Structure formats: C-alpha cells, structure tokens
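Structure incoming, see below.
In this view, the complex is presented without one of its protein chains, the others remaining in place.
What follows is chain A.
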Amino acid sequence: MTDERTKEALRYLGYGRQQADSLVAEKIGQAFRELERTADRRFVSREFDLSLTGDGEVWIGGMHIRSRSLGKNMKGCCRAILLAATLGAGVDRLLRRQSLTDMADAVVTQACAAAMLEAYLDEEQERIAGRLAGEGRYLRPRFSPGYGDFSIRHQGQILAMLEAPKRIGLSMTDSCMLTPVKSVTAVAGISRHREPCHRRGCEACEKRDCIYRRNEG
C-alpha cells in the first residue's frame, strides 16, 4: 500500500508511477519519520482585495502583478488569499548533514520534504476552503510565484504583506529564494461561484516537458 505523499515523493525522485524497491521504500519511510521529528511546520495566510483586467493585470491588495497565467488562474474571483508555509530551518540542516554523510538519504529526504510541504499546504488550504464554504465562497487552487509568467520578483512583497518573517520565520535571499529552503508562498483566488473541477498546480503548469510532471488523465 502506497500512501499519497509517498507517491508524490516517488514522483519527485523521478519514478513517475513506478514502485520503489524495498531498500528505497525503506529509505522513504525513514525519511518521513525523521522529518516528522525535525520539521517545524508553520503556516500563515491573509485575505486581500483582488482586481483583474482581461489582459493579465492583477492587483492583490497593494501588489500589482503582470501575469497572464495568474490572471487565468484567478478568473472569476473577487478576493485573493496570500499564503505561505515552511517546514523550518531544522530541515535545511538535516538535508545538509545528510548531503555530507549519505547523498542517497539527502535526495530521498529532499523529495519527502517537498511532498510533506505540499500535503501540509493542501491541508491548510482545505481548512480555509471549509471556512469559506460556510460563507458561500469558494477557494481556487494555489499558484506560486516563479511558475508560468508569475514572476519570482513578487516574493518579497508577498512575504511583507503576510509579515512572514515575523509570523512564521520565513524570509528570502536577495535573489528571491525562500529561506528556509523547504517553504512555499502562493496566491489562491476566492470566488462566489463554485467552479467545476479546477486543475491542480502541476497539471496547470505549461512546462510540459518537466520530468517531474504528474501524469494526466
């Protein structure tokens, strides 16, 4: 039996839909156990006004974004939620230690951490969606800067608008990389109408030759 996050970890490791042999499967199990001990999961979100023009201009609170892919993602939405999550600095140190002592462990932990982070975001997002549903509003899938034409340069504004350094210890480098490394920021639209089945992040991405792409259909 392979659970969802193990499947995701395998995908990040390049297995596609194939199963891992027993040694690698054991490593994955170990990595998740180690991460459960080491990861210090934190999450912050905040709701903002949203306005859109048809040609890819997006305003979220005071932030102005030019992005067709984000505009498409947010179509029909009236508000937006900014969100950020991190697994904390301990995971960075764990990865670094493993890179020195056992590279295979490091690679597996890296993939498992990515899967854990996505699952954590899914969970938090579901919680928000549940709250919104009670208000007759619906949450769309999240969309992160750095994907499509949504520039990574917006990372700093998103962090500032969320007060992410103070609230969850998440900041970024001069080149807009999140620190701690195992972290995500994203935007998710809120709509008054329930949309039929929206594609999730990976499938929505236009980088179709990506080796980590989830199989469609």
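Please note the rule applied: a residue touches a chain if its C-beta (ideal position, glycine included) is under 8 Å from a C-beta of that chain, and two chains touch if they have at least 3 such contacts; residues count from 1.
Everything below uses one rule, namely that contacts and distances are computed from a predicted model.
> For the complex's missing chain, which UniProt name, "Methionine synthase", "NADH-quinone oxidoreductase subunit A", "Ubiquinol-cytochrome c reductase iron-sulfur subunit" or "Pyruvate dehydrogenase E1 component alpha subunit"?
"Methionine synthase"
> Touching the hidden chain in the complete assembly: which of A:G29, A:G62 or A:G76 does that?
A:G62
> Would you mind spotting which of A:S67, A:S144 or A:Q157 touches the chain that isn't drawn?
Only one listed residue reaches the unshown chain, and that is A:Q157.
> Among the options A:G71, A:G88 or A:G189, which residue touches the chain absent from this view?
A:G88
> What chain A residues would touch the chain not displayed?
Contact residues on chain A toward the absent chain are 13-15, 18, 20-21, 23-24, 27, 40, 42, 46-49, 61-63, 79, 88-90, 92-93, 95-97, 99-104, 106-108, 110, 146, 152-153, 157, 159-161, 165-166, 168-169, 171-177, 179-181.
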